[in-house]
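First comes the structure, then the notes that go with it.
A single protein chain has been removed from this complex, and every other one stays in its place.
== chain A ==
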Amino acid sequence: MNLNMHSVESLVAQIQGLSGNIGELTQLRSYLKHCDDLLRTESTRLAPLLTELDPSVHSLGYLYILEACTSAPLSKDQANELVLSIARFINVCAAEQIRLAPEKFISICKRFKEQVVLLDDPMRGVAPLLTSIRKLQSSTEQLTTLHPDFMLLCLLSKCYKIGLSVLEDDVFEIDQPRDLFLYCYYGGMICIGQKQFRKALELLHNVVTAPMPIISAIAVEAYKKYILVSLIHLGQFATSFPKYTSSAAQRNLKNFSQSYLDLVNNYSIGKVSEVEKCVQINKDTFESDNNLGLVKQVVSSMYKRNIQRLTQTYLTLSLQDIANTVQLNSPKEAEMHVLQMIQEGDIYATINQKDGMVRFLEDPEQYKTCEMIERLDLSIQRIMMLSKKLTTMNEVMSCDPSYLGKVGRERQRFDYDDFDTVHSKFNI
């Protein structure tokens, strides 16, 4: 069917006319949905239409047309132009309008990301995607499909700090579980890059223990990194899964990470030479998983742990003794390690170079400062907020008809007192 000028103009007119308020926009949306096939077939001819529309005012219409335009395969120069136009659109579009057609918006953003990666310039995509996330989210607690793409671009372009700022938001609502896994995995990698191992551990833990009927490659890779980060940050790894981990994960994850579990066993013995031997044996596996850098960090963390253990037993110790106990080669190396640990704040000590002695000090934190009180206060507020959230969720759940129906059906199985509150009309 040919798109004659008449219907094109009417399309433009409709868009221009119905972009006033929310009622008109819903009307526009249904109209555009009807025209969707039309737009698709005539995608190559739609480019000039865009010039007649103002993206900030007619965002919904612009979105549809733009999406139809960009769905066709492109050459390299066209790609560059496409990237520019989409970036422009994202920056100026009206958030409420695009939220009416989220799938379209997501689709052009994904296209955008693909092109940026193809052009080998991921940094161009970082800022626009950040804007697109903020516009698409209904609240900062929502995880959109674009989050993992954004994380990926941050990783590729090494813009870790921006990635971290997005990771600061707590996420509670999710569209697709797969998004969460990817988001947490990439997020974990960003945190590792920034040496924020505590947050990395948290994110990777979420992937590993998330409910999943079957395991995915993301979970397997996340588990491997989880083991390594756990060794670096905590100095140990608990091979038993928490109770809430899915049974699929509990049964299968370990089968894919045998070399990592060997590393854990050697680490817990405490001899650096053993760990290094294990690394040598499994070098290829680690390399093919791109984890060799992390593994090297695991080995150096062993020295740290051993020195930390010494602070519990000794008040002063000679550098020679430290080198001997921790299996370092010379007092000079021991001094280097201790110096680094003091700088990073892992231990509190002073080095007396004249005597070659290290004096270990107690943690000077007295918990008496205003900052500490503020920290406590903040912590309390957060926990109160979270508890409130939990109670609300519980209340909503207990009013949910499907929940009540299930409880009513299962009433016979449970103790009478537990579910007395459910009305009898919910029996079967």
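Miscellaneous remarks
The working rule: contacts are C-beta pairs under 8 Å (C-beta built on N, C-alpha and C of every residue); 3 or more make two chains touch, one makes a residue touch a chain; residues count from 1.
Methods note: contacts and distances are computed from a predicted model.
The UniProt record for the undisplayed chain lists the protein name "COP9/signalosome complex subunit Csn1", from the options "Translation initiation factor eIF2B subunit beta", "Guanine nucleotide-binding protein subunit gamma", "Kv channel-interacting protein 4-like isoform X8" or "COP9/signalosome complex subunit Csn1". Contact with the chain not shown here comes from a single listed residue; of A:Glu52, A:Glu114, A:Glu202 or A:Asp346, that residue is A:Glu202. Contact residues of chain A toward the unshown chain are 170-177, 180, 202, 205-206, 209-211, 244, 309, 312-318, 321, 355, 357, 360, 363, 365-367, 372, 375-376, 379-380, 382-383, 386-387, 389-390, 393, 402.
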